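All protein chains but one are shown in place.
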Amino acid sequence: MPFRELAYENAYELAFGFAKKPLSYGLGLSVGDGKVIPEVKYLLKPGLEQNLNALVEEYKKVTLSIMERAANLGVTDVQLETEFVEPMTMNPSWGAAVIETQKEVLSTYYERYGIRSALRATIADVRRFSKGLRKGEYFQAIMDSFINAAESGADLLSIESRGGQEIFSYSLIRNDLAGMLFSLGILAPRDVRYIWKEIVKNAKRAIPAGDTACALANSAMVLANGLVNRKIPHTLAAVIRAMSAVRTLACYEEGAMGPGKDCAYENVIIKIITGYPMSMEGKTSAFAHSSLVGNVVAAACDLWSNETIVVEDTFGGKTPAIIFEMLSYDTALMNESIRSRNNKILQQLFINSDKYRDPQALILSPDNAFRIASAIVSANSDYERTISAALEAIRIIEDNLSILNMPEIEKRYLATLKNFFEAVPDEHKLIEESIKKYSGKVPEFNATNYEL
Amino acid sequence: MPFRELAYENAYELAFGFAKKPLSYGLGLSVGDGKVIPEVKYLLKPGLEQNLNALVEEYKKVTLSIMERAANLGVTDVQLETEFVEPMTMNPSWGAAVIETQKEVLSTYYERYGIRSALRATIADVRRFSKGLRKGEYFQAIMDSFINAAESGADLLSIESRGGQEIFSYSLIRNDLAGMLFSLGILAPRDVRYIWKEIVKNAKRAIPAGDTACALANSAMVLANGLVNRKIPHTLAAVIRAMSAVRTLACYEEGAMGPGKDCAYENVIIKIITGYPMSMEGKTSAFAHSSLVGNVVAAACDLWSNETIVVEDTFGGKTPAIIFEMLSYDTALMNESIRSRNNKILQQLFINSDKYRDPQALILSPDNAFRIASAIVSANSDYERTISAALEAIRIIEDNLSILNMPEIEKRYLATLKNFFEAVPDEHKLIEESIKKYSGKVPEFNATNYEL
Amino acid sequence: MTQAEDVIVSKQLARLKEAILNGDVNTAREAATILKEKGLLPLDIVNQAIKPAMDEMGKRYERLEAFLPDLVLAGEAAQEALKVILPKEGEEAFIKGKVVIGTIYGDIHDIGKNIVAAILSANGYKIIDLGNDVPPERYIETAKKEGAHIIGISCLLTPSMYYMRDVIRKLEEENIRDKFYVIIGGAAVYPDWAKEIGADGWAKDAERAVQLCDTLIERGKELPKPVILGEWR
Partner (left out) sequence: MTQAEDVIVSKQLARLKEAILNGDVNTAREAATILKEKGLLPLDIVNQAIKPAMDEMGKRYERLEAFLPDLVLAGEAAQEALKVILPKEGEEAFIKGKVVIGTIYGDIHDIGKNIVAAILSANGYKIIDLGNDVPPERYIETAKKEGAHIIGISCLLTPSMYYMRDVIRKLEEENIRDKFYVIIGGAAVYPDWAKEIGADGWAKDAERAVQLCDTLIERGKELPKPVILGEWR
């Protein structure tokens, strides 16, 4: 069911800690209902996925360290995200054992200290382009993992699906805008729709939460790098982010209900359209990657996350407990602003401290995200939505050129972008041309993966 | 020259980013003059202190990684703190080589990108109680290190001096309040005054910046631990913090000029008294230790620090660059609030999000810190100041008992504290009794270390 | 024993227990002296007063009815009583084991080590406390001289962690690694570090350090090492 309208009347209405459609799940957790909740994620060091007992034991320790920290700090609401590594996804019963053990720990802390909590299971997208995106062993492993995770008590189901990545990777480093449009506007949404229909079917008592354009827009963000070491234009990275919202939106149109996944920076736009609560990450995700949007994305978050941190024992404790402490102080600040009705001011500080740092921050500022969201819902197909999003992002950057401190080369590039998007081929023609162009040239590309 | 008055008229006047007596130093840095600046600290993994070239090389890499991140994020003001480990302090020429190399890197970034910066050298207090606090090889190594660091370009000089620690460690875990008072009110201030007179003499072109009660009040804070795992009463830890301000204040009375050192949480009180800019640390120091004052201490900071992080190469880059990124977003938020004149609101959010979490947060809230600061400057000797600080902290906790969520045992303990401090012996008597009591019993205690 | 004496004994046992719970060294010494004069066997005094008092204190601490200093003070009072009742000769028979303890070279944070020393000693271990800033060799010299069973190394500061490894290396060089259990603890050292340097045990806190020593003394030979008690934070 396509979104034709925005959930918000205007950008000013958008707030952290409040969603138009709040959710309740897990052990008493309410999300988007008047507070921001820390969501902590962690990545085990490799090696443990060889031994089920060791794996479960390690996840248990991680969970204990986080919950003990929560109790010690007096934090009352916690969300955990367990991201399945590939071997866990390929052995769905292992993931199930991990989830079950973690939920037991959460229950203990709920009973003993009243800490409300929930667990998100993010299944690895282990599909191989060469072996089929819609069937086969890898696809089945993903679906079995979702089923098992849901049955073992996972409260939320997520995935970072990778449809379109084969063309995107190829075209991004060749400045092939038609390829990027083909990937983001055609391939990716088709794949998102397909896989999320299946996830929703298999979700059982768990909530199908949401996807992220991590494999696409975040690859661009990482290549865009910082203000000094820019490898691709930041204007391009910003436009890609706007475009990527369309493929992420598709999962909600197929039945996902939020909260969206942290590393989907496009969630600001998604929240405006859907009204679902969103997890976001900013400054505290610096252990995963640097970004130029450390504060601005907090403007719309309902959960505040660290993206991920490798689990290690350090001086200050286990790394997930440490990063959780940082998140919890940030959410405490946001929640105090809600309590004292200063949240609009704090939100504006988050926004303005980043907004003109970079075009990527500019377009995620709520006022501009609202413009992009409007452009998306006014268009008809995923393809047209993607073009509209790009054009609106370009217009936003143009409108702010004088205040954005960008090198000349970026300004010239913006003109290139505009020329391209103002004269794109129609969808059928782009599909036809792209299949011809990439078949063979990009070995992993296979049109049947998208039923094209 | 003892402070007899407060630099501030009232608590409301206290602000982050503004000090009554701002400082300019380093490569164009202005501190306490309308913005908050990130101060980043790092600790090399052991092993490198065996080889001068490797040591210098590693510090250079750390400095490069931080400055490169600053350039990439568009951060314009940076302070670094290099904390000398013991072998560096024992070989003053090594510390000098490190400082010199780091300053070269800072100069490069100042010239190339206009990033203003400064370097704080914190010399390890390598003195041994058994070998004399005021003379001998170890004392000389410290002074030589200060001289060398200053000559090599360090902009600020600091130390975490440990006078009084021998009695404090003994008495803290025995709940020996008289011992704690002897340590904090008599031994520690005497040692601070002695060593800082010497540091000021040796500072040359560098600014003698300030000391911290790390060895004392932070030991208590760490033992106090969290809300669940409390090993000593949090009321006690709070009162110790208030008392410790007297010994830290002493360094400024002997000529230190700020900015005070990050891990001196008592700096809120010190800033109110001296008007000097202060470095503070909160949530972002969780890699060093957990604390219950992650936000509230930001209310008074001029520099915002991470305490320390062990240098490692990770996924997201070098750990000091990562934690610097986090600090820089926090300072960006604070600075945007200053720019838009919302800083009093943001400050209040920092305060209120922590204030009633724990008595340690309560007494560092500016209004209460102001009460403690007033109590300190109204008393006559270091000893009387220390008692006044304790009594005022106790009164503050009593005044807020109904809103503080503390277990019964803490409330009972508060009465114990009050009884003790309302009937303390006079200074000479306590000195006499303590010398008798601890000589022999605490082998490291030697009254001549304090000229007692 | 007469009935009157019986009453005195049970009164003094209660007094001793109470004194330990209050961390009252003087009263503990007095009560212990009286009990010894009345001819009570050391083991009876331990089982009827000292051990129950320490157990009770442990429970209070766990239930947050007491703080760590209460535990330390109780331990010192118990130790004082033990000093009175244990025969100078054959004291060995009454102690669980000898522990050489110290904070490693380069580290002057001694709070954690002091706590562990106090609690271990209250729980029947003889402690030889080397203080802070202890060079690796000194642990070994002392352990050999005192015929210790356990070497306990504490470390709060990360840069000093590496000296812990030196203790074990030197033991190996002297071919006496299996003569002592080496246990480690302190804010800087996590369980994996024990594994990495080849230590025999790691404990999260002072109470678990007692369990760790008990475990090693009782069945250290059969257990896989390191024995890890508690979770890293």
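A, B and C are the chain letters, set down in written order, and residue numbers restart from 1 in every chain.
One rule holds for everything that comes next: a residue touches a chain if its C-beta (ideal position, glycine included) is under 8 Å from a C-beta of that chain, and two chains touch if they have at least 3 such contacts.
Small disclaimer: the values here were computed from a predicted structure and weren't measured.
Displayed chains that the missing chain touches over the full complex: A, B (touch as defined at the top). Looking at A:L223, A:I345 or A:A379, the residue that reaches the missing chain in the full complex is A:L223. Within the whole complex, the absent chain has one touching residue among A:V85, A:A150 or A:A209, and that is A:V85. On the side of subunit A, touch with the chain left out of the figure occurs at residues 43-47, 49, 85-86, 128, 162, 165, 169-170, 172-175, 215, 219, 222-223, 230-233, 290, 310, 407, 409, 413, 443-444. Listed by residue number, the positions of subunit B touching the unshown chain are 61, 64-65, 68-69, 313-315, 317-318, 321.
Just so we're on the same page, only the chains that are shown with their structure count from here on.
Averaging Cα atoms per chain gives one point for each, and the point farthest from that of subunit B is the centre of A.
Centre-to-centre spacing of subunit B and subunit C amounts to 34 Å, using the average Cα coordinate of each chain.
Centroids built from CA atoms put subunit C at 52 Å from subunit A.
Work out the mean CA point of subunit A and of subunit B, and you get 39 Å between them.
For subunit A, the set of residues that touch two or more other chains comprises 68-69, 314-317.
Contacts with at least two other chains are made by residues 158, 187, 233 of subunit C.
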